[in-house]
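The complex is shown incomplete by one protein chain, all other protein chains being positioned as in the whole.
Think of it as A, B and C in the order they're written, each chain with its own count starting at 1.
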Amino acid sequence: MIDVLYFAWLRERTGLAEERIALPAGTTTVADLIEMLAARHAAAFANRQTIRCAVNQEFADPSVVLHPGDEVAFFPPVTGG
Amino acid sequence: MIDVLYFAWLRERTGLAEERIALPAGTTTVADLIEMLAARHAAAFANRQTIRCAVNQEFADPSVVLHPGDEVAFFPPVTGG
Amino acid sequence: MARIVVGTEDFDVGAEIAALTAGRTDIGGIGCFVGTVRDTAPGAPEVSALTLEHYPAMTQKALAGIVAEAERRWPLLGCTVVHRVGRMLPGENIVLVLAASAHRQAALDATAFLIDWLKTKAPFWKREDRADGSSGWVEAREADDAAAARWAKA
Partner (left out) sequence: MARIVVGTEDFDVGAEIAALTAGRTDIGGIGCFVGTVRDTAPGAPEVSALTLEHYPAMTQKALAGIVAEAERRWPLLGCTVVHRVGRMLPGENIVLVLAASAHRQAALDATAFLIDWLKTKAPFWKREDRADGSSGWVEAREADDAAAARWAKA
């Protein structure tokens, strides 16, 4: 299992702040996870260019491999400061 | 007549904060004035590369022409801030 | 050495500078940036409030990493980052960055670096409420990416 967190309009469009996802057998990358989540949350993941990902609180590329217990967050480009 | 002001080590080396100088007949530039003053204050004007000039409170090159009533100041490169 | 604060409370710039420099006689310059809520932007409706959301578990880590990078690049003698979250009105403070060094160039460059990186690498998001009753998430600016990219190492 992994924890998936959503922030800003990804939270609004998924209607979720957090959900638990079972990792499928075999290797799963961030890109694979996005495909899985897009099937559930089509509106939230419609424009993938505007989605950023962090794995265990570090920015992560689509190629990063996930492991059980990871905290994976999806959010738009940051706009603080 | 012009007013000549000295600051920082120029004040210390001339021993003067201010003096009145009669302009000679004809055109006098800042460079001409420096020659006149160097005759009186040899130690102060020994190293002319380290001396800056302002005429009427504006930085002035050696070529600037002086007029009666001008306020002419000599000082080292500034070190404020 | 660095002080990093994230919370809903406003900050006092004078008090933060005093805390950074207290008892120090080796500091020659302190660079500072304060970001504030503004209600006007050309061609956009007036903003009546800003709400800052963040990713708490990541925020401290991201800010600490940004500060550590600044300390690696410049000889800093102290550093403070305060970022507010929650709802703020026009004119209110959002963010404070302080960087102290023996020399002004390091202090000023580190200050610019810290706010440029914070704007593109720390997990904060702004949502604005507008005077016309609408609201929406603020979009990231390409200018911010360009500003952060200035600091890339060759």
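Everything that follows uses one rule, which is that a residue touches a chain if its C-beta (ideal position, glycine included) is under 8 Å from a C-beta of that chain, and two chains touch if they have at least 3 such contacts.
Just so it is clear, the model here is predicted, and its values are computed rather than measured.
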Omitted chain's touching partners, listed by label: B, C
Listed residues B:1, B:65 or B:78, member touching the removed chain: B:78
Footprint left on chain B by the chain that the document does not show: 5, 7-9, 54, 57-59, 71, 73, 75-81
Hidden partner interface residues of chain C, rising order: 12-15, 17, 21, 23-41, 90-91, 102, 104-105, 107-108, 111-112, 115, 143, 147
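As a working rule, only the chains that are shown with their structure count from here on.
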By count of C-beta pairs in contact, the leading pair of chains: A-C
Distance from the mean Cα position of chain B to that of chain A, given in whole angstrom: 72
Rounded Å distance, chain A centre to chain C centre (Cα mean): 26
Centroid spacing, where centroids are CA-atom means, of chain B and chain C in whole angstrom: 48
Multi-chain contact residues (two or more partners), chain A: none
Residue numbers of chain C (touch at least two other chains): none
